[in-house]
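Contents: one structure, followed by commentary.
For this view, one protein chain was removed and the others were kept in their places.
Here the chain labels run A, B and C in written order, and each chain numbers its own residues starting at 1.
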Amino acid sequence: MVVFFMDPLTTLTELLRDLPGIGPRQARRSAFVLAQKNPHWRKKFITALIDAEKKVHFCKECMHLFTRKRDDETLCPICRDIHRDDDTLLIVEKDADLENIEKTGVFQGKYFVLGGTTSPRSKKPEKEIHLSLLEKRIEEKKNLKEIIFALSANTEGDDTVRFLRTYLEEKCTALEIKMSILGRGISTGTELEYIDTDTMIYALKGRG
Amino acid sequence: MVVFFMDPLTTLTELLRDLPGIGPRQARRSAFVLAQKNPHWRKKFITALIDAEKKVHFCKECMHLFTRKRDDETLCPICRDIHRDDDTLLIVEKDADLENIEKTGVFQGKYFVLGGTTSPRSKKPEKEIHLSLLEKRIEEKKNLKEIIFALSANTEGDDTVRFLRTYLEEKCTALEIKMSILGRGISTGTELEYIDTDTMIYALKGRG
Amino acid sequence: MVVFFMDPLTTLTELLRDLPGIGPRQARRSAFVLAQKNPHWRKKFITALIDAEKKVHFCKECMHLFTRKRDDETLCPICRDIHRDDDTLLIVEKDADLENIEKTGVFQGKYFVLGGTTSPRSKKPEKEIHLSLLEKRIEEKKNLKEIIFALSANTEGDDTVRFLRTYLEEKCTALEIKMSILGRGISTGTELEYIDTDTMIYALKGRG
Partner (left out) sequence: MVVFFMDPLTTLTELLRDLPGIGPRQARRSAFVLAQKNPHWRKKFITALIDAEKKVHFCKECMHLFTRKRDDETLCPICRDIHRDDDTLLIVEKDADLENIEKTGVFQGKYFVLGGTTSPRSKKPEKEIHLSLLEKRIEEKKNLKEIIFALSANTEGDDTVRFLRTYLEEKCTALEIKMSILGRGISTGTELEYIDTDTMIYALKGRG
C-alpha cells in the first residue's frame, strides 16, 4: 500500500493561497509562521474556525454573514434592528462593502448582499449572485418602496446593475418599487485634470 | 575683476527644475539631452519659446492661455465661438483642467480660469486667483445665468469654492445668477469597499 | 456570571493580523472567506495546523523548520543528506532565505538558521538569534572549515555579521575555521546611474 505523505507546511501554503490577496511567497512565509505559533494561539485559531462553522451564518433576509449569539437567530443585527427603515434596500456585492458603508453611518435602511457580480450576458446568473433570494426578499417585504444599487463604478458593477434592472423591472413595477442607483459625480480626491467623460457628464448633470 | 563662470549644463539643470514634476536626476539627464540636440531642434525650441512670449496670451475674458493667430486677437477660440452658450460659466483652477474638460466634449458653455486656489482664511485672495477679473467677467456678461464651480474634490478645491460662494453671493443674487458646483457621487473606478463618508452621503442623496 | 461573547469573525480577523504582510482590511476579508469555506476545506486546514504542531520541528542541527516523516527524525533533509559538504556552513536569517537559496541550487554545503538578527549593541543577543545552538553546531561538526554569512545587505544584516564575527572569532581561530561573507558587487538589475558608494567600492575591488 502506498501512503502519500502530506507535508503540513505544503498544505498550509496551498490553503492560504485561497485567502484574498495572498501570493505564493507570502503564503509560504505565513505557513512557517503558523507552524511556529504556540499551542495557545493555534488553539484559539482552530476554535475560531470551528466556531465560525457553527455560529457564522448568512442572514436569511439579506445574505450578510453574521455571528449568531443564540442558536435560533436567523437575522443579522441590521435586519433585526427595528429602528432601521424597511422601505429602502441597498443592494451590495459583498460583505466588505456592507461593512464599509455601515462604517460611514449615513445609510439607515436595509441591505441585500448579492455575493458576487453578474451581467446581462451571463448564462447562469443565479449561480453568480443570490438571485432567487433577492426576488423572495422583494416580494415578502411589504413596506419596500425603493431598491438602491450600490455597486462599484466599474464594468462588473455596471453590468450587474444592467442585468438586475431588466430582471426585476416587471416585479418592481407591479409592486410599485422604485429602482435607483447611487449618484455619480466627482468623488473625494477627483482631480479635474484627470476626469473622464462619464464622470464629467454625471457631474454636470448632477450639479447643485 | 572676477568673472563668474556659468556652466550652461548647470544652468539648464536648474531651470528645468522649474517645470512641473521634474526631479533633480531627470533635470540633469534632460540638460545633457538638450546639450546634444542638433542645431535644427534647438532653433525650433528657441523659436517656439520666443513665439510663445509674443503670441501666447491670457484670453482677456476667461484667462485661458491661448495662441494668437492675429496680433489683435484678445479672445481665445472658446470665448470667440458664437455657438457656445453664454449663459453658463464653468470656473476651473488651471489651463490643464480646462483642456481636459474640453476633451470630454460634454460642456458647451464658457470657462473662467482662476489660475490657482484660495481659501476663506486667505489674507490676499486676489494674489492667488484672478479675482477682480472674475468679478468683471460676471458683471459684464449680460446673459450669464449660472456659475458652475469645477474644482478638484480636495481641500484646496473645497476651500476655493467656499471662498467664492461667500465672496460672490451678493453680486450673484443681485444679478440673478445661480451658483452651483459639480455633482458629487461615485466616480468611474470607485469601489464600495473603500468609499468615504462624504462620497457616500452625496451618492445616496444624488441617487436616481 | 458575565460571559463575554467572542465573535469568531473578530477573533479570526485579529489572529490573521499575525501573519506576515496582512493588513486590517485584508484580514477582515480573509476572515469572511474562512467563515464561508466548506467543511472539507476547513477540516483540511485544521488538520494541517494540528499536523504542523506534531510534525513540523526545528532541525536540531540547523534550526530549519521541517516536517518529520517519522517521529524519531531530528534532522532536516538537508542535514541528513550525506552528499552535501560538511565543511561549509551558510548562516542565514530565516527559513524563507534558506528555501530561496536552495531554489537557486548553487550551494552544496549545510545551513544554520539564526531565526532573527542582532547587533553588537544588543543587550541580549541570545534572545534574538539561536546563538548557543550555533556555537554548539560549530564545536561539534568536526569537518567544518568555513562559515559563510549570508545575510541581507542592509543595516540589520550588516550588524548581525559584525556581532557574529567578534563573538565567534576566538572559537573559529582555535578550530581553524575561516569566516567569510557573501561577495558584494553589482547584482542583477543594478543600474550604474543609481549605484551607491559601498556597492561601487566592492564592485571595483571585486572586478575580474
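Here, contacts are C-beta pairs under 8 Å (C-beta built on N, C-alpha and C of every residue); 3 or more make two chains touch, one makes a residue touch a chain.
Computed from a predicted structure; not experimentally measured.
Trainee: Looking at B:Lys37, B:Lys127 or B:Lys171, which residue reaches the missing chain?
Mentor: The missing chain is touched by B:Lys37.
Trainee: With the missing chain put back, one of C:Ile82, C:Ala174 or C:Leu204 would touch it. Which one?
Mentor: That would be C:Leu204, which touches the missing chain.
Trainee: Spell out the interface residues on chain B facing the chain that's missing from view.
Mentor: Against the left-out chain, chain B lists 5-9, 11-12, 15-16, 18-22, 25-26, 28-37, 39, 41-42, 44-53, 55-56, 65, 67, 69, 94-96, 99.
Trainee: Could you pull out which residues of chain C are in touch with the chain that's been left out?
Mentor: Its contact residues with the unshown chain are 92-94, 96-97, 100-101, 104-107, 148, 150-154, 180-208.
Note that only the chains that are shown with their structure count from here on.
Trainee: Whole-Å distance, chain A centre to chain B centre, using C-alpha means?
Mentor: Spacing between the chain centres: roughly 40 Å.
Trainee: Distance-wise, how many Å sit between the C-alpha centres of chain B and chain C, to the nearest whole number?
Mentor: The separation of the two C-alpha centroids amounts to 55 Å.
Trainee: Give the residues of chain C touching no fewer than two other chains, as numbers and ranges.
Mentor: As it turns out, chain C has residues touching two or more other chains at 25.
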